[in-house]
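Only one protein chain is missing from this complex, and each of the others stays in its spot.
Order as written gives the chain letters A and B; numbering starts at 1 within each chain.
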Amino acid sequence: MSDPMRIRAQLKDGGVTEVRVLMAHIMETGLRKDASGATVPAHFIQSITATHGSKTVLNAQFGPAVSQNPVMNFSFKGGAKGDKVTVSWTDNKGAKRSDEATIA
Amino acid sequence: MNLQRRTTLKTGGSLALIAAAVSAGVLPTSAFAQWNKNAFDAKNLNDVVKAMGGATAEKSNDIAITAPDIAENGAVVPIAVASKLANVESIAILVEKNPNSLAATFDIPAGTEPNVGTRVKMGQSSNVHAVVKAGGKYYVATKEVKVTLGGCGG
Partner (left out) sequence: MKQRRWISTVTALSVSIPFALSVSAQQDTQKEIERYRQLLADGNPAELLEMRGEELWKQKRGPKNATLEACDLGLGAGKIGGVNAVLPRYFADVDRVMDLESRIVHCQVTLQGFTQAELTKRPYSLTVGERQTDHEALTAYVVGQSRGAAVNVPQAHAKERESFARGEKMFYYKGGPYDFACATCHSVDGQRIRLQDLPNFQKADNAQRAFTTWPAYRVSQGAMRTMQWRLYDCFRQQRFPELAFLSQASIDLITYMGVKAKDGKMDSPAIKR
């Protein structure tokens, strides 16, 4: 089960839309040991795609070194107030999550 | 692009999975780029650049890394990278002394600003590299970040 992302998309001067994405994910490195000494298997978001309408505005790949509950910032041109920005991720265990925000 | 196709072909199994997912309508048709395992397994800057399809990365003053000089907690170190280079295609963030150097990569399509940020784990004080691919070539800038408490501390 994964919790929703929090996506903030704001239109700034110069027609640039600034996007900040908070994702709920453990981002387990695969190096940590639990209380019993067993290695906790790696579990992390690998790929992220952000789209504005039909256009992909960002593709990102994460390794396990991205912090727990990842934060990501980027910005793109061509967005207008009221448009939707959709962000999706998949992790190394095949879990997925997709959420959208309206540009404000 | 070429690189992606190559990596994808090498790991045909997961390609089939992704194809199935796309046709099942689970993923947007833009699909996720294949995760670049070789780059994420690499142990140093040169190997990461090679795994991304380059030869070496040239030092550049047109890349700005925004990061604290000192991070209170290595579990969360904010890193932002902006570039003034023309035709930026991708930006990668590396932590030299982590077990695997590469932390994250961002493809920058036309219309997206060459300016991205995230937060990374650092096991100890280390150089942080920003590798920018622009006009088909690779460039790098470096900044040292001191960590007062390693990424696994309490």
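Simple rule for what comes next: a contact is a pair of C-beta atoms (placed from the backbone, for glycine too) under 8 Å apart; a residue touches a chain by one contact, two chains touch by 3 or more.
Quick caveat, the model's predicted, so the values are computed rather than measured.
Among the displayed chains, contact with the absent chain in the complete complex occurs for A, B. Note that of A:Ala24, A:Ala80 or A:Ala104, the residue touching the chain absent from this view is A:Ala24.
Which of B:Thr56, B:Asn87, B:Gln124 or B:Thr148 touches the hidden chain is settled by the complete complex: it is B:Thr148. Although one chain is not displayed, subunit B still touches it through residues 66-73, 75-76, 78, 119, 148-149, 153-154. Looking at subunit A, the residues touching the absent chain are 3-6, 20, 22-24, 26, 28, 32, 35, 40, 68-69, 71, 73.
Criterion: only the chains that are shown with their structure count from here on.
Residues 16, 29, 31-32, 46-49, 51, 55-68, 70-78, 86, 88, 90, 92, 96, 98 of subunit A are the ones touching subunit B in the complex.
Chain contact summary for the complex, subunit B toward subunit A: residues 26-28, 30-33, 35-36, 40, 75-78, 80, 95, 98-100, 102-109, 111-113, 115-121, 152.
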